[in-house]
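Only one protein chain is missing from this complex, and each of the others stays in its spot.
This part shows chain A:
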Amino acid sequence: MTKDTEKDINLAEFKEEVLAAYPKKVAKKRGKAIVYNDPDEIPQIQANVRTIPGIITQRGCTYAGCKGVVLGPTRDIVNITHGPIGCGFYSWLTRRNQTRPDEQAPENFIPYAFSTDMQDSNIVFGGEEKLKQAIREAYELFHPKAIAIFSTCPVGLIGDDVHRVARHMTEELEGKVNIFGFSCEGYRGVSQSAGHHIANNGLYKNLIGNDDSVDGKYKFRINVLGEYNIGGDAFAIETLMDKCGIELVATMSGNSTKKQFETAHTADLSLVMCHRSINYVAEMLETSFGIPWMKANFIGAEATAKTLRKVGKYFGDQELIDRIEKVIAEEMIPVKEAQEKALEKTKGKLAMLFVGGSRAHHYQELFNELGMTTISAGYEFGHRDDYEGRSVIPSIQIDADSRNIEQITVKEDATRFKPRKTEEELKALEKEGLEFNGYEGMMAEMKKGTLVIDDLSHYEMGKLIEMYHPDIFCAGIKEKFCVQKMGIPLKQLHNYDYGGPYAAFEGAINFYKDIEQIACCSIWKEMKAPWEKEDIVEAEYVY
């Protein structure tokens, strides 16, 4: 923490004050989800457990994690929501997964919402026939390459079997279209996270490995996993890879096509951006096809440079390494310029980040580059490994609420398993500082004494702001206007407040500018009318 902010902050009061407001049982549970960080001796946090009813959570559901997050961004698959109209409606264009159709895949179904629009008769008599008919109609109208079906809450309860329907319709349409279903009913698991897992399993079972064709112009072939092209992030990464002479085989799933999933197994390295949502696929690609994965981060200019250098080191090709260094050197010129300009306004300010399952960590890099300190952060639906690092995985207990999420066993592919590096090569690379199949988690990179909170409640959010007055609070649309009424600017880190990209060097520049704008925004000084008393009013949280 910077010296001038340190003296104002005593984060220790927070927990006590918040827990006092809760009923006893609730306080006991929430107490385990609020911890003071110590990067040298990382404390255990409670995560990925059920939400407390009535507490006002930020969380969404399994359907959102599966359809909304992982499968939604792929443009040439028709995604049919099997359920009443709401789920399909609310996930229609509301995540900013940009896409750019090309000649190979000119289809673009992202601006469409497809639903079976279940009625009460479908609940009573079952909805399978309607689903079949919906698939026939989707096929007749659009002739897509693939159709995916997403189950919503009632589907599981009434016993509709979307997988059986998928098989039936694949036969009926004589295999002309790949049809598959997801059992991503909203009540499964405890958050969006279960949906990621179900989506990962579905990708592996139905798409990955279906196409062995190897094309592209560069010999260094990688996947970027867990990057959804919000605000054009994946575009920025695509451009950067092209500059470096690296072939991006698959991005999962920003600006992606069905073919990218199908050929992902032809890459030689997977980079994992959002660990939470896609680590399952990363593991499966390694087990099945022998592709190692590394945690990567393209959020922040320094992080981007570091990630590129890791890729260079992995392939060990001097020409590639030189090219990467040249690109970094070039890109850093405008980055430094923008950074210096922004720093004048942003240095020493305090940030808090409560976002999904990865950005609360990644964006701390960008705030560091702006001279800002993150004093509190947390995920909606991260697991302990996202907080504490993957080394704790063996000690994670899967509780009753998550036990029924399908676990699939993946074996070496009989013909296509090919270790990209020998054990010795991997060991040598590890000695040089590369880490495979590893993620240190958010807490290792946060300062001592910072406050880490899982599944932040509305009440806790208000208290954080009331007690510590951060200069900027990062969360989502539901939090935005509550926080701003308190006089604190909120930066949305799900939808970037309709800006972006924020990834790679290009994105870092955009982010510096956007945070500079927020730091300079004049209107916050005008909250009090001149005829009201002149004292500076502190944000107040009134129930």
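In this text, a contact is a pair of C-beta atoms (placed from the backbone, for glycine too) under 8 Å apart; a residue touches a chain by one contact, two chains touch by 3 or more; residues count from 1.
The rule is simple: contacts and distances are computed from a predicted model.
The listed choices are "Cytochrome ubiquinol oxidase subunit I", "2-oxoisovalerate dehydrogenase", "Multicomponent Na+:H+ antiporter subunit D" or "Nitrogenase molybdenum-iron protein beta chain"; the UniProt protein name belonging to the chain that is not shown reads "Nitrogenase molybdenum-iron protein beta chain". Summary of contacts with the chain left out: across A:Glu140, A:Glu174 or A:Glu423, the touching residue is A:Glu140.
When the omitted chain is restored, the residue from A:Ile34, A:Ala148, A:Val190 or A:Cys244 that touches it is A:Val190. Within the complete assembly, A:Lys130 is the residue of A:Lys15, A:Lys130, A:Lys295 or A:Lys349 that touches the hidden chain. Summary of contacts with the chain left out: across A:Asn37, A:Thr74, A:Ser115 or A:Gln339, the touching residue is A:Ser115.
Seen across the whole complex, the unshown chain contacts chain A at 21-23, 26, 50-64, 80, 83-94, 106-109, 111-120, 122-123, 130-134, 136-138, 140-142, 152-154, 156-158, 185-190, 400-401, 404, 457-459, 462, 476-478, 480-487, 527-528, 537-543.
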